[in-house]
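Other chains of the complex are left out, but the ones given are in their true place.
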Amino acid sequence: MDKTELNELLRAVAAGSVSPEAAAARLKTAPFEELGYAKVDHHRALRQGAQEVIFGEGKTTEQIAGILTAMLDKGDRGILVTRLQAEKAAALMERFELDYHPEARIAVAAPERDKRLVGSVVVACGGTSDIPVCEEAAVTAETLGSRVHRLYDVGVSGLHRLLSKVNVLSTARAVVAVAGMEGALPSVIGGLVDCPVIAVPTSVGYGASFGGVAALLAMLNSCASGVSVVNIDNGFGAGYLASMINKTEGYDQ
Amino acid sequence: MDKTELNELLRAVAAGSVSPEAAAARLKTAPFEELGYAKVDHHRALRQGAQEVIFGEGKTTEQIAGILTAMLDKGDRGILVTRLQAEKAAALMERFELDYHPEARIAVAAPERDKRLVGSVVVACGGTSDIPVCEEAAVTAETLGSRVHRLYDVGVSGLHRLLSKVNVLSTARAVVAVAGMEGALPSVIGGLVDCPVIAVPTSVGYGASFGGVAALLAMLNSCASGVSVVNIDNGFGAGYLASMINKTEGYDQ
């Protein structure tokens, strides 16, 4: 509820068309629906530009179904359910129209399959093991309406692989750079492009990689400008942010 | 040097107008100038959309002056020198046209004082002690051409201060959220806006803040979407990225 809406509500009270008690109630309860175990936020699309996303981990199939039902009833489409195990996805598919992306562990309910994809998000990584996190980012960005280019296996210890893709990189409006181990990929890509680079450390590696901490620290210390970092393995967050940047409209002159 | 330039260079060699040796040399040496202690990157503006920025810390006044001279000779304007102590700034001012922002510890050489500022970047923080990092971000974004709104002292334990500024937040095309201690500001702001939020942890605090690590971890674990993080106290990096996002043009339909 932004300032305009607030003023309108208050004016309605002043005009007598809304009672004070009703206004107070609306100020407090409008934006969400109480399910007991969750409060579904129906105003989020207005406030934040995208409807609520369901984090599937730690929720039962029943809980997810309840939230989906509430959202579909309000008319939501293309609803993302992240970190969803295959068994839960299978159970949900029997009750909802649902696309499931197993490598990304993402389901899309009431998918908008003909949605036009715009702009260009590049999702890149250095090794085969990073692909699931890449896919989480890529499917998220695609579901939110962005065109995605995947550049996999372009690690920094074999620079020629990455350099051969410079033309793809040069079209990007946002890059998601995924890397485990030494986490150097975002720095190298950051020096090659002129758009934001979102670095995603992965928990891939062993020993002193400490579950992705080595890559995380490397990325936070990147010497390239335009690089920022999200949590370890947070492909969804990177894809969401990359799509948000990609879909930015021109500023008013 | 992108693919087009490479093809052109190779075609010139094929046509005999450029010798193979010259092409090889150009492929290798063109983009920078060797100063001995540094290699000034003159092609960076082409490749990355902004000319090189000079990190002042750990460089002598003479070294900075040398790099500035090389860049000014090529025609660069509005050159940022970050992390610059006041004494060095004073010494440089005698030799160069220079604006110095003491709280931000930034100098701008050959400043473009009439540059039109566009869009809207909000820089927000919770406490007085975070202001220097905010200023580093704000001055950086302004120098790069973005209009900046400052929201200081809007910490999460006094929500009404922040909520009173929701109308300013709602105009932002990118937000820089700076916080030390528990680092909660980016999460709260992330739930109020629909643009990217760049979180900057600061080393402000004591005890178990561990020089900004507590805030850094909180920010990496933000439950709000659209939030990414830069290094502790890295106001420059946040301002640079926010300006890059703010100045994004609309994508091709």
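Labels for the chains are A and B, by order of writing; each one numbers its residues from 1.
The rule is short, and it goes like this: contacts are C-beta pairs under 8 Å (C-beta built on N, C-alpha and C of every residue); 3 or more make two chains touch, one makes a residue touch a chain.
Just so it is clear, the structure is predicted and the values come from calculations on it, not from any experiment.
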item: Number of copies constituting the complete assembly, 2 shown; value: 8
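Just so it is clear, only the chains that are shown with their structure count from here on.
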item: Inter-centroid spacing, subunit B versus subunit A (mean Cα positions, whole Å); value: 25
item: Residues on subunit A engaged by subunit B in the complex (per definition of touch); value: 2-3, 47-50, 53, 118-120, 166-167, 170, 173, 191-196, 198, 216, 220-221, 225-232, 237-238, 240-241, 244-253
